[in-house]
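Right, I'll just put the structure down here and ask away after.
Note that this complex is displayed minus one protein chain, with the remaining chains in position.
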Amino acid sequence: MFKRILIANRGEIALRIIRACKEMGIETVAIFSEGDRGAAYLDLADQAFCVGGARSHESYLKITQIIAAAEVSGAEAIHPGFGFLSENAHFNEVCRDCKIEFIGPSPKAMLSLGDKNTARSLAITAQVPVVPGSDGLIEDDNQAIEVAESIGYPVLIKATAGGGGKGMRVAESRDVLLTALQQAKTEAQAAFGNGGVYLEKYVLNPRHVEVQIIADHHGNVVHLWERDCSVQRRHQKLIEQSPAPNLSEKTRKAICEAAVRMVRAADYTNAGTVEFIVDPNENFYFIEVNARIQVEHPVTEMVTGIDLIQQQIRIAAGEPLPFTQDQIKTHGTAIECRINAEDPLRGFMPSAGKVTQWIVPGGLGVRIDSHVYAGYSVPPYYDSMLGKLIVHRNTREEAIACMLRALEELKVEGVATTAAFQAAVLRTPEFRDGTIDTKWVERVALQTLL
Amino acid sequence: MFKRILIANRGEIALRIIRACKEMGIETVAIFSEGDRGAAYLDLADQAFCVGGARSHESYLKITQIIAAAEVSGAEAIHPGFGFLSENAHFNEVCRDCKIEFIGPSPKAMLSLGDKNTARSLAITAQVPVVPGSDGLIEDDNQAIEVAESIGYPVLIKATAGGGGKGMRVAESRDVLLTALQQAKTEAQAAFGNGGVYLEKYVLNPRHVEVQIIADHHGNVVHLWERDCSVQRRHQKLIEQSPAPNLSEKTRKAICEAAVRMVRAADYTNAGTVEFIVDPNENFYFIEVNARIQVEHPVTEMVTGIDLIQQQIRIAAGEPLPFTQDQIKTHGTAIECRINAEDPLRGFMPSAGKVTQWIVPGGLGVRIDSHVYAGYSVPPYYDSMLGKLIVHRNTREEAIACMLRALEELKVEGVATTAAFQAAVLRTPEFRDGTIDTKWVERVALQTLL
Amino acid sequence: MSEVGPDSEVFEVNRIKSLIKLMRENDLNEIDLKHGERRIRLRKGDLPTQMIVGAPSYAPQHYAPAPAPAAAPAATAQAPAVDDDANAQFIKSPMVGTFYSKPNPEAKPYVQVGDQVTAETIVCQIEAMKMFSEIPAGVSGTIKAVLVKNQEAVDVNKPLFKIV
Partner (left out) sequence: MSEVGPDSEVFEVNRIKSLIKLMRENDLNEIDLKHGERRIRLRKGDLPTQMIVGAPSYAPQHYAPAPAPAAAPAATAQAPAVDDDANAQFIKSPMVGTFYSKPNPEAKPYVQVGDQVTAETIVCQIEAMKMFSEIPAGVSGTIKAVLVKNQEAVDVNKPLFKIV
């Protein structure tokens, strides 16, 4: 096992990794920017190195400084957390060239999954369903009709040079297909000087369901079941939960098994997440793989009782997985709310500044992952997440009740937070019924709950 | 189910009960003394009534004011928490006379278990082992020898009028019995003008093991397994854990079953704890029953996943237990440290005052039950407990590692706490091996760890 | 602690004014009225006086802006009030119970604003556990304000009357 690990990240996830290391008896090396100098979590590390200025590109993205810190501190491995350099294959490679273990997948797996087209073809070879469409541009009307019939209506017509919805049309049926096709082409030609369009199945009101997987260096791959992250605003997840509500056991198993096939095909190791969209009829389609630990990993930890960060470290150290797929059981329901320093009443405007009061909820079933405390100043340079509030209870109904009282207890002064908005979402019948899709917040919540 | 409950307590346990009620959709009525006016947890209650001055006897023990608050607020039940009026059979009776449900056992059960002699004879009839001794005074040497032989050496000679160790002697064997008897009598005569003494088995290095039970009004009684609370200083518990370490499965089951027999014999209802001492050979003896919820109830909640406060309320409302004995499984190990505002370096002197900084640990496996926050003033009128830090992990080793890093994270400024002392105890081989007895802290820890 | 009516009432500026007056008269730093989803909170001191109201399905407790109408009168009206507040006294409730301003529904109140009272004058009754206790003024002077409504629930040290 490693003697010393450098954590190439900041804030909540850096603290999360320090905690895991301490419990494993591993020394920690923190890095920090001038913007984070003096933050309390840095005191918990055995060593701490300033790697540059407050802006990310001057510090948390400065590969040379981070590697230098690892070398002078004698760190044997680097945990990248999420964001920053976590999915940077070059950094991944540099670490290994410097004989420092990168706690994550191989650069090769990272690259192949990082490229949408490679990932899509990998999925197809692994028999993982992808959103069906015309492979390549539409040559003529007949081909358009053929493809549309084969993938089924409604279909989405997209400009190959597209962007910002220009040259994009939805065709509900054959009657309107050719007109829509013509409009899209003309619009695309006008907008991008390129009339090329292709067809893709239009997935209505999809839910976001993702599968946590871990794979060791001995060929063992297991999934830790799924998470539903459909409550999102502009692709920013606000509430995550496991298990996914309102999803048949059959689909649940099928998605998880598809995820395992996907990472096997990519020769993937360490922790990762395979993301899918699920339509109201429970058809599911592969979207992408996140080749790192995710913000919402705690909900999976709560229902499975498995410490994912510790597993990441053990895998990187060459240990085989300590359990088989059959031994991974989930218990109860876990829900996570990301507490962001944003003001829902002002368009979720980030609200940096000094946190003058910080009273966190506690009691049975409540977990807090946060680096914040009364007197902490939220730097304006990074994302606005103050922390994560996670609950775990025997039933989903109890978990919702627990989260609601926990959000009520949370008392933050000095900066605005998203907590009250999340409480409002948790009280809706849509959340209770598990019918929320990825556009629901913009379509419904922002109109009715604010 | 009750619509509204009054909580006849303060601080951490009052907050604990408010949390349970909120999750159940029950309105809460808080009471407070002038010493607690303005405490943040009172904001979480739907109503809050000042019932008198800061001193307990002017407020938290003022039955008339508390009942009046229940009546004007329309509370249907009262939860007494622990301490204060929680084991006061008279208060219990007054509540019922006023048609307010008392969330706890009947006054009768409370009285019979409250009296040491009645409890002891109840235990004997229920075939629950008690510390053997001479029933009544020792008349002459022959009787002394007889009794000593029957209960086995070493024996403790106690003055019936005793107190403060005066007129107390331990006899290791028959050779010294009569001399010790004579000395004890003489000493007792001199000290109390009463030479009456009795014999009792002297239990060497006992561990404190207690069993959590709950019983409904439909004849169902179940145990929620045991807790080891041997780490105590002057009978004040410092660290509690479940399951009890270093205890055979056979003894574990036997103690739990004895506890169930005990409460059945007492016609006991609601939650309660049966306390035993266990000698190094795993002989166990009944000590007493605590007819209320206990400070350390969270460790049982963590390993069983059962919310004890919610169960208390459901039982008081007449609901039958939702599970049978076989359905109560325990998972992993839970450990609790009571974080007291006391200074181990100054003889555990209570340290009241303003808490200027309060950074609590978080992350996987950590639970905090506390009413404290940065800026909270600890009133000098009540017990010194700031809160409880509880961890729950899959193995005991992991739980200890988790508690150690959590104690390191806990940052309290303005008042001294017991946290660092508890960390020192957790690092000892005795704690890891589970060999700590109830006198270990005074005998060893205070000498070697401070 | 006390009841808040339907939302319309919650927003009623006069209600806020009188609450602020109460704070001033009784030198309170905070008034926090909550009932189900509805809530009014008024704060004095370093924190700006603000009003926080929970809407049925959504309680923006952390950042509801302080509406000017509520805060303003407090600030402006304060100055004149100070003088007579200086030597004002309060008759406070000695117990938890229900406040009764009159001996029986038909009778007229024990005391009203403007009445002279001596220490022995009975100013109200408080009912607790079916028992009515007559409350003497304890001090002598002129009733300046009655601070609780008839049959309102009161707790220990709750100011009942203001006396000068």
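Chains here go by letter, A, B and C, matching the order in which they are written, and residues are numbered from 1 within each.
Assume a residue touches a chain if its C-beta (ideal position, glycine included) is under 8 Å from a C-beta of that chain, and two chains touch if they have at least 3 such contacts.
Please read all numbers here as calculations on a predicted model, not as lab measurements.
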Residue, one of A:Ala8, A:Met24, A:Ala48 or A:Ile214, that touches the chain absent here: A:Ala48
Residue of B:Gln212, B:Thr417 or B:Thr438 touching the missing chain in the full complex: B:Thr417
In subunit A, positions touching the absent partner: 34, 38, 43, 46-52, 59, 64-65, 67-69, 71-73, 98
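Everything below uses one rule, namely that only the chains that are shown with their structure count from here on.
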CA centroid of subunit B to CA centroid of subunit C, Å: 42
Subunit A and subunit B: spacing of chain centres that average the CA atoms, whole Å: 44
Between subunit C and subunit A, distance of the C-alpha-averaged centres to the nearest whole Å: 51
Subunit A residues counted as touching two or more neighbouring chains: 408
Numbers and ranges of subunit C residues touching at least 2 other chains: none
